[in-house]
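For reference, the structure I am asking about is given below.
Excluded from the complex is one protein chain; the other protein chains are retained at their positions.
Letters are used for the chains, namely A and B, taken in the order the chains are written, and counting of residues starts over at 1 for each.
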Amino acid sequence: MKNYLKLVNFEFNRCAKLYFVLIGLTAVSQLIAVFVESRRYLSQVNVALYQDKIPKAQFLSETGEMSMFWIVNNAWFSLPIIICITAMLFYSFFIWYIEWMGKNSFIYRLLMLPTARMNIFWSKLTTIALMIFGLIAAQLALLLIEGQLLEWLVTNEFRVDLSIQQLSESSYYLAILIPKSFIAFIMHYGAGFGMLLIVFTVILLERSFRFKGMLLGLVFGTVAFLLFFLPTIASEVVGFKGLYPEELLIAELVLGLMVIGLSSWTSHYLLNKKVTV
Amino acid sequence: MIEVKGLTKKFGRKKVLKGISFTANKGEITCIIGINGVGKTTILNAIMNLTPVNSGEVLIDGEKISKTSYEKITFIPDTMTMLPGFRIEQAMQFMQDFYQTWNQKRADELLGFFKLEKTDKISALSKGNTAKVNLLLGLALDVDYLLMDEPFSGIDIFSREQITAVFTSHLIENRGVIITTHEINDIEHLIDKVVLIDEGIVLREFNAEQVREEEGKSVVDVMREVFQP
Partner (left out) sequence: MNVNFNKRDPLYEQVVRHFKEEIAAGTLVPGQEVPSRRELANQLKINPNTAQRAYKEMEEQGLIYTESNSPSKLTKDQSILGAVQDELLEEAVSSFVTAIRPIRVPFDKIIGLIKEKYAVEEKEEKND
C-alpha cells in the first residue's frame, strides 16, 4: 500500500508540469471566451440602444440577456476541453510506452522494484484518474471564476446568472463531464475507467507478445467491450426490452465487475509472467 | 548461490538459449563470456524475471524469484534505468524511497569515488558517467547478488580503470557477482569463475585459478580451445 502511494506520487510528479500547463491553457482560453462573448454582446447593446435607438425592453426580448450559456458554447471555451480530453487519451497510452522508450529504459527499474508489479499498474491507473478528476475540479472552479468575471463585465440588467446544473445542460461537453445525478456520474466514470483498464491490458498484451499481442489485444478488447455493453447492445440493437431499469443497472454492474476482474487478472498474469524489457 | 537450470528461450522461431545451466556462488565473481548476440543479456534478464523463458528455472539461494528477491539481488543493465530528467540526487532519493537495502552512506562514498556531482542531470552525463551512475545505483544496494551486463564496454579508459577498482574493493566483497563480457583481456585476473557460452549452450564452466594451476592455461587459452577447436 505504501509503495502504491509512493508510485502514485512518483507518476503524478512526472507529468505535473505538463498537467499544470494544460490547466493554465484552459483557464486562459476560457477567460478569453468570457471577454470575447461579453464584448460581442456589449457592442450589440451599444449599437441597438445608442445607434438604432431601440428601447431596452424590446432589445432584451428580441436578443435576450447575456449569460454563461453563450460563453460555454464559444469555441475558446470548448477547444481547451477537447485538447485536455485528447491529451488524457494520449497520455493513457504514453504512460506505459514511455517506460520502454529511448536509451533510458525505466521499465527495468520498475519491474525490479521490491513490490507487487500490479502496484505499478494501479498507480498508473490512479494517476490518470486523479488527473481527470483534477481537470473536472479545475473546470468547476473556472466556471465560478468565469461567472464572477461576467458579473463584472456585464451589468445586472443585461445578465442572467445560471447555476452549474443549468450550465452543464447547456453545453455538449459539460453535459458529459459533469453528469446530473450521482448514478449517472458512477455510470459515466465507471464506464470510462473500465475502458481504461481494458486499454491498459491491451497495451500489456502488446508489450508481452509484440505484434501477436496486438492481435490478441484486439480480440481481448472487443470481447471485453461487448461484454461490458451487453445490456445496452441487447436493448438498443437487438431490441430486447425484458429488463426493468433497476435490473439493467444491476446487470450492468455485475458485467462491469466481471470485466474489471478479467482485465486485472490478465494484467497481473502478463506483468508477472510475460512482460519483457 | 544462483542456480540457472536448463533455460531455453525462443525469439520467434530462433532458439536463443538451448538449455543454459550454471551456478554462481556468493563471494565470487562469475564471468559469462561469449560473442555479441549470443544471449548473455537474455540470461541476465531471465534470472531477474524481466523476460519470460520457454523452460527451465532459476533459483536464488534455493528460492524462485519473487518481489522480495529484489532486495537480495540486483541487476545493472547496460542502459540507464532512471528517468533522464532526474538529477543524480533525485535518482538516489527514488532508490531510497523504494528499497530497504538502499545504503545512502555507500552511495555518497561511490559518488566521491566516481567524482560525480549530485546535482547533475542524468540526461546530460557522458557515456562513462552514465555507466558510473548506473553502477552506483546498483552497488549502493546492500544486496547479496549483483548482475552486471557488459560493465566495461563502450566507455573511456579512465572510467574502465575506476570500474575495475570497484571489483577489488569492499563494494563487491562477500557478494556474488555475475558479469557478462565479450572481451576478457583486462579482467582475467579479477574473476573467479568463467562460463563460456556459444550458440545457446554452456561450452565450459571453470575456475580461472584452477585452470592456471592444474593445466597451466590462461582463460584466453581455454577460450581458444573451446571456441576454435
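Throughout what follows, a contact is a pair of C-beta atoms (placed from the backbone, for glycine too) under 8 Å apart; a residue touches a chain by one contact, two chains touch by 3 or more.
Worth saying up front: this structure is predicted, and the values here are computed from it rather than measured.
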Worksheet item: Where does the absent chain make contact, in terms of the chains shown?
Response: B
Response to the item:
Checked against the full complex, the residue among B:61, B:192 or B:205 that touches the missing chain is B:192
Worksheet entry | Residue touching the undisplayed chain, where the options are B:65, B:178 or B:219 | B:219
Item to complete: Just the residue numbers, please: which parts of subunit B touch the chain that's not shown?
Response: 27-29, 164-165, 167-170, 172-173, 188-192, 209, 212-213, 216-221
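FYI, only the chains that are shown with their structure count from here on.
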Practice prompt. Quick one: report the Å distance separating subunit A from subunit B, using the average Cα coordinate of each chain.
Written response: 45
Item to complete: Would you pull the subunit B residues touching subunit A in the complex into a rising list?
Response: 45, 48-52, 67-71, 74-75, 77, 79-84, 94, 97-100, 122-123
Worksheet item: Which subunit A residues qualify as touching subunit B in the complex?
Response: 3, 6, 10, 14, 102-106, 108-109, 111-117, 208, 272-277
